[in-house]
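What you see is the complex with one protein chain gone and the rest in place.
Chain lettering (A and B) follows the sequence in which the chains are written, and residue indices restart at 1 in each chain.
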Amino acid sequence: MSSRLPPVTGEWIDRSRGLDFTFDGKAYRGWVGDTPASALWAAGVHVLGRSFKYHRPRGVLSMANHDVNTMMQTGARLNLRADVEPLEAAMALTSVNTAGGASGDRLRFLNALGGFLPVGFYYKAFHRPKALFPFWERVFRRMTGLGTLDFNAPHIRTPKRYDFCDVLVVGAGPSGLHAALAAGRAGAKVVLVDENARIGGSLGYQRGGSVEGLEMLRDLERDLAELPNVSVRAATLAAGYYADHWIPLVDAKRMTKLRARAVICAGGVFEQPAVFRNNDVPGVMLASAAQRLLYRYAVKPMDKAVVLTANADGYRAALDLMAHGVAIAAVADLRAEGEPSALTMRVKQVGIPVLKGHCVLEAEAVDDRLVAATLCPVSAEGRPDTASPQKFACDGLLMSVGWAPAAALLYQAGASMRYDAGVHQFVPERLPEGVFACGRVNGVYTLDSKCEDGERAGTEAARLLGFDVPARNFSVAAERVAPSHPWPIVDHPAGKNFVDFDEDLHLRDFHNAAQEGFDNIELLKRYTTVGMGPSQGKHSNMNAIRILARIRGKSPGEVGTTTARPFFHPVPMSHLAGRGFNVHRETPLHGRHDGLGAVWMQAGVWLRPEYYGQPGKRKADIVREEARAVRESVGIIDVGTLGKMELYGPDAGAFLERVYTAKFAGMKPGTTRYAVMLDESGVVIDDGVVARLADQHFYFTTTTTGSTTVYRELQRWNAQWNLEVGIVNATGAFAAMNLAGPKARAVLRKLTTLDLSNEAFPYLALREADVAGVPARLMRVGFVGELGYEIHVPADRAGHLWDALMDAGGEYAIRPFGVEAQRLLRLEKGHIIIGQDTDGLTQPDEAGLEWAVKMDKAFFVGQRSVDIVRKRGPRQKLVGFELDAIGASTAPRECHLVVRNGAIAGRVTSIAWSDTLGKHVGLAFVAPDMTEVGSPFFIRADGGTMVQARVVPTPFYDAEGLRQKVVD
Amino acid sequence: MKILTCPVNGPRPVSEFAYGGEVRPMPDGATCSDREWADYVFNRSGVPGVKIEWWYHIASGTWFHAERDTVTDRVIRTWLPG
Partner (left out) sequence: MANMRSSPLAHALATLHPEWIDVAGMPLAATLRDDHSGRSDKLGVCDLSGLPRVGVKGPGAAAWLAARGVPVPDQPNTWTLLEGGGVVARLARTEFLVEDGFGGRIAARLAPELKPGTTGVYPVPRQDCALALTGTVVNELLVQTCNVDFASQARDACIVTLTLMVGVSVTVLRQTFAGRDCWRLWCDGTSGPYLWETLTGIAAELGGGPVGLKSAFPDARFQNLQ
């Protein structure tokens, strides 16, 4: 039995394009433009889902994105809102939260247990005995939840984009359209969005049996189309408001982060349900839902209807239904005085009985479908007079008792709202600069007034932004009759008077919550969970406020509202995730390493070769080979990730003395010096090598991870000191490689005319020379403990130099080595790595850097703190250690704890097996009284094994430093 | 997302900036007590109100001062120090 109507003017469906789909396994057919709910309703399916808690049958409520009991799943797509999502071909829809489908849900027995499942019962009933709670938790998890996750869901990339406009208008109903038109005509770049598939808002469906609204819409669409500076975007949701008019716009494809200069909220209102017994049975729906079914989808919502109303909109809805063949059994008007406008006459003229001062006492269902409504008189306070109820047979019941503003964006923007008793609605009282509201969200309901209000908002926004529009007086008349009823609630003693359809909360739950002391709106919300379901209170918060206000004897304004957080509606996770970006930096030698089989590791933002992989070889063996090449012949490592700074100017030396602990003023050009940087609390934050190229020119390195922050802090210091210096972060501009090993000089000699003899170019000296034709800065360094040259060259010539060095090193079996081998080599030398062998509390004295701290200077950052800390003495000391057991299979690892008498006495910062030394060596923080050479201590390794270690002096290898200093 | 106005580069989204903490005068290390110095190093005022802060525009390397009301998150003005 189809209830699809003959073509209706303005319908959204395309009858030339059919769509086959299934719901709970049965086949149906709809049209392009349908939603699953409209197509199913047209096919005579009225149970579209089950409620969350009691598994009651639910049908159409709003057709406006808050029918959360009819959320469906198709394939991997969860939480598909059947009332608004476009129907697609071959959808295999299933109802969620049911056992065996919506119509035969095996969990529907829960409805009969409703009396035993009051609000808060989870908290009370199942926490004792505690041991059983996990059992109950599993039961509930199976019985609740919405949809089934598909863990094989494809990874979908939905690129985000940015957008910019002068005026964003949210909501394309009559007021929003006028606002967009006014701002657009003023010359502003306007974006007009509406979450519905088509624009027009109430003009399209609240027709009252007339075509005037539709004609106005056509005119407005034509006017807007003439303005190239106005972009109209239907099916686009303004999902939230963030600081400075930053609005995420969500459409089917993506999220657009729009920056507007002004925002006009014309989002309208949500129609609110009446509360009475069984107000949730399929067939009971908001009046606007019936109108949407009629005019958008050409679906006859019911055959015979009762209309419960408290405003003019209910009368218009009755006329709309009549015009499409629906019989109206009765109109019950909650107001004793009825509807003052001419609408009453028009309804009466067509023979519909109008019962003033009447309410719906109860709805009645048979086989999950509404069959009758019982009406009775109601007092002004909302008390039903049950003496002589009248029962009307009907398969549809319209609720048209009031509205609540779609004001989430306004709240998020920081607007203050007040309760206006003239319209019985919260309306904006004070709006932040650049935020405007118009239309029904602003408490303006009469069509002419809405248009005027929209024009006002559009004009004011344009004027604020400096567009040349003449000032005008706008007169938006106050509503004479409130469109919302202050108490659309009838307390039926038998219950099932639902307030929140998401969470199956009924009226009694609110009284219980208030009795238990949760009588503040924020507490009430959290205890009852009202408004916390997927519709986020869009159909329940207003009634909850009215109920709480009455319980506490206050006005709704005094009770206040809660603020809906962004996002305003759920959006797909893929929209939020967007495109995956993997920000990283590569040295200019990246391609060379790739060609050599580099296994990459991340070092801060950098990619570095951890080692160079070889088929069939284990990492540990490769690392040992790489290290051995350095010890025995020659190796080369890319150290281009080091921070590299140029420092110029007459005050350059003075500047360095302030930021590093060492002295630099007396440094001669052509020399280098190790440098330690502290923060103001005296903690070691960075180290590097400072080279003096000329009197007013230094070049220095920072750690790989420190370059950005060190540069930033240096700039900040100089913004305060105003020394005559120029600091340039040349990290990316220079490539650097360390050529190290006994054969390093022999290799280098082939490529440069520079005198490399120990006398001409001693340890720690700096020279500038061409190497393989590339202008280079060479520093003799000893980080890995062998003769070594750190060669810095312009990045674009790094590849050329690398190739030349590899070529020249061929006869010595030169070996590129990675970070892992370097870590081992430097550990053998006892050289520390800032950030590995130090942490966020390490003072220089604790890390054995006393020698690098020159206190006899006027000032350096951290000096005063070092001074204070030295009076106290160190709390820990970094020492070298070796493991007693050779080749211990349970060797400790980095961060394992040093334990003494059952208490933590320190931790391992570095440890490695050294082939060269034939034992495990490492660095560890220990208590200051444990540092004596030879003294044993214990490290707690994996599985709690206690491993004995012994303090030994560092360097472990070549203690005199002969290999790096005097090699010929 | 908040807009911050860099005195050199103009209004930009706050994601282009790094926060540098409140602007606080460094006591004279030569004359202040250990306690005063420790207070400077370790303690920060959490009292809400109008504060002068350091901000850094990352792409251009510009440090500047911003006067900001930490209650309303409103930036009153920004300027280059010195």
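Note that a contact is a pair of C-beta atoms (placed from the backbone, for glycine too) under 8 Å apart; a residue touches a chain by one contact, two chains touch by 3 or more.
Bear in mind that the values here come from a model prediction, so they are computed numbers and not experimental data.
Of the chains on view, those touched by the hidden chain across the whole complex are A, B.
Contact with the omitted chain, checked across A:Pro353, A:Gly773, A:Gly840 or A:Pro928, is made by A:Gly773.
Contact with the chain not shown here comes from a single listed residue; of A:Gly147, A:Gly799 or A:Gly961, that residue is A:Gly799.
Which of A:Arg585, A:Arg716, A:Arg749 or A:Arg900 touches the hidden chain is settled by the complete complex: it is A:Arg585. Considering the whole complex, the residue from A:Arg29, A:Arg77 or A:Lys160 that touches the absent chain is A:Lys160.
Residues 159-164, 257, 259, 579, 581-588, 590-591, 594, 606, 640, 646, 648-650, 693-694, 696-697, 724, 726, 728, 730-734, 773-774, 794-800 of chain A touch the missing chain (whole complex, contact as defined above). Where chain B meets the chain that is not shown, the touching residues are 1, 8-9, 12-13, 15-16, 57-62.
Rule of thumb we're sticking to: only the chains that are shown with their structure count from here on.
As a whole-number value, the distance joining the C-alpha centres of chain A and chain B reads 26 Å.
Residues of chain B touching chain A in their complex: 1-3, 13, 18, 20, 26, 29, 32, 34, 37-38, 40-42, 54, 56, 61, 63, 73, 81-82.
Chain A contributes residues 242-244, 246, 257, 259, 680-681, 711-712, 715-716, 719-720, 722, 729, 859, 863-865, 867-868, 871 to its touches with chain B in the complex.
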